[in-house]
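Before any comments, here is the structure.
Only one protein chain is missing; all other protein chains are in place.
For chain A:
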Amino acid sequence: MYKSNIVSPEGLRIDGRRPTELRRIQCKTSVFSEADGSAYIQQGNTKCFATVFGPREISRKSTPKQEKAILNVKFSTASFSTGQRKKQQKMDKRLLELASTIKKIFENVIMVGQFPRSEVDISLQILQIDGGTLHVAINATTLALIDAGIPMLDYVLACSAGFVDDQAILDLNITEENADVPTLTLALLPKSGKVAMTGLESRIHLDNLEQVISLATDGCLQLFSFLDNAIRDNVKELAMKSLTKCSQDRWGTLGKVSGVLMEETSHSVTSLDFFDVIYKSDIVRPNGDIRKCLDEYIDPPGFLISDELRKCLAMEASEVYPIFTQEERKEFIFHVFKSLCLGGKICQYEDNISSYLEATKLVYKDLISVRKNAKTGDLEVSSHVFKIYGFNQVSKSPLFPMDHPQNFCYLSIKGVDGKGAKVVDVFYHASDTFYQ
């Protein structure tokens, strides 16, 4: 490959880039669940994985314990990474040298003083080499260390630059490197602008050196903005994942709701005589104590059934269920009674049914209003109760954060028929995963 072919007369390189253009970068952090920190970066066709374990206890007992963390860097390339297959040797000097370079760079950047008598293991795995092994590995290490949460003074970003045909070129690929183009690899700490490492393995005229260094620095700063954004995006993604995984609570405003899905509940009951069937049945003893039964557990909602009352309310297949007919179950007062009896996750059950009936009475009376029917003289319910279970269109947040039989939303509207102000009472309960 002749040097003059590197940059064509039009100013394009072999892969179609301009001389001062970086290769396409793709990166991702947290690629391995088992490692404390991991990252994958791809610059052009060079692919590299970095894994970080640490800080952790020193594994080799022979290592003298120091008042700072020790860095161990391991560098390996896959056998299929180069053009010719090369079986990886454990003691390959070139790889050992690269590992030692990376170790020296990061020993000064990682705040090793914060972790005395511990070690940080960094492992680099190169999958494909297309020029720039060292600088891609350095970038991958930075990402992985940030992912592991190890405190560092600054990012460390590296880039390579070369000089050919009176021009400086940025980010060389393997063909350009092999064509005897003097290649300078530079590692930079972007915030302070300090150079952490630099290496040149070929001849270059002193006059041209400054140009190459400034181009490499420029490349590093470009990388910095890209990788910084990538890390922030990755962190946001992780945060969203953990938020949605551990709690399905999606509380939020409903936004504008234009239509609701509802049904009107029956509300004809005006006295607690409605519940007299319970006294006549086997559910309670004559004095009102609720009969207990063997513990059963209904799993998806998570109800623990330990007495006959709850069996009647929640277990359809039980013998006591038919005590209340389907019509009776549609009554609003029955809904209130059922919700109060079944309770929530840490509900402490009452032993006597009177407490439940009292509570039901209080809530019911609060929500509905009664009036005397002029003709019959009986009391009748004058408010309308609607059960809301959904919306006509998608709202900003769901009505209930999670699906649970104890969710309910009742709207009791007083004064619908008559004149005067309408009063709306809302009776709402939503189960959330807090007690799950």
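The rule is short, and it goes like this: a residue touches a chain if its C-beta (ideal position, glycine included) is under 8 Å from a C-beta of that chain, and two chains touch if they have at least 3 such contacts; residues count from 1.
One rule holds in what follows: contacts and distances are computed from a predicted model.
Participant: Name the omitted chain as UniProt records it, choosing among "Coatomer subunit zeta", "Translation initiation factor eIF2B subunit beta", "Ribosomal RNA-processing protein 42" or "CASP-like protein".
Facilitator: "Ribosomal RNA-processing protein 42"
Participant: Going by the contact rule already stated, which one of A:125, A:217 or A:431 would touch the omitted chain in the full complex?
Facilitator: Here the residue in touch with the unshown chain is A:125.
Participant: For the chain left off this view, which of A:88, A:242 or A:355 is in contact with it?
Facilitator: Within the whole complex, the residue contacting the unshown chain is A:88.
Participant: For the chain that's not shown, point to the residue among A:49, A:303, A:410 or A:427 touching it.
Facilitator: From the options A:49, A:303, A:410 or A:427, the contact with the absent chain belongs to A:49.
Participant: To test your reading of the contact rule: which positions on chain A touch the chain that is missing from view?
Facilitator: Here the touching residues of chain A are 26-28, 31-35, 38, 40, 42, 45, 47, 49, 51, 53, 74, 76, 78-85, 87-88, 121, 123, 125, 127-130.
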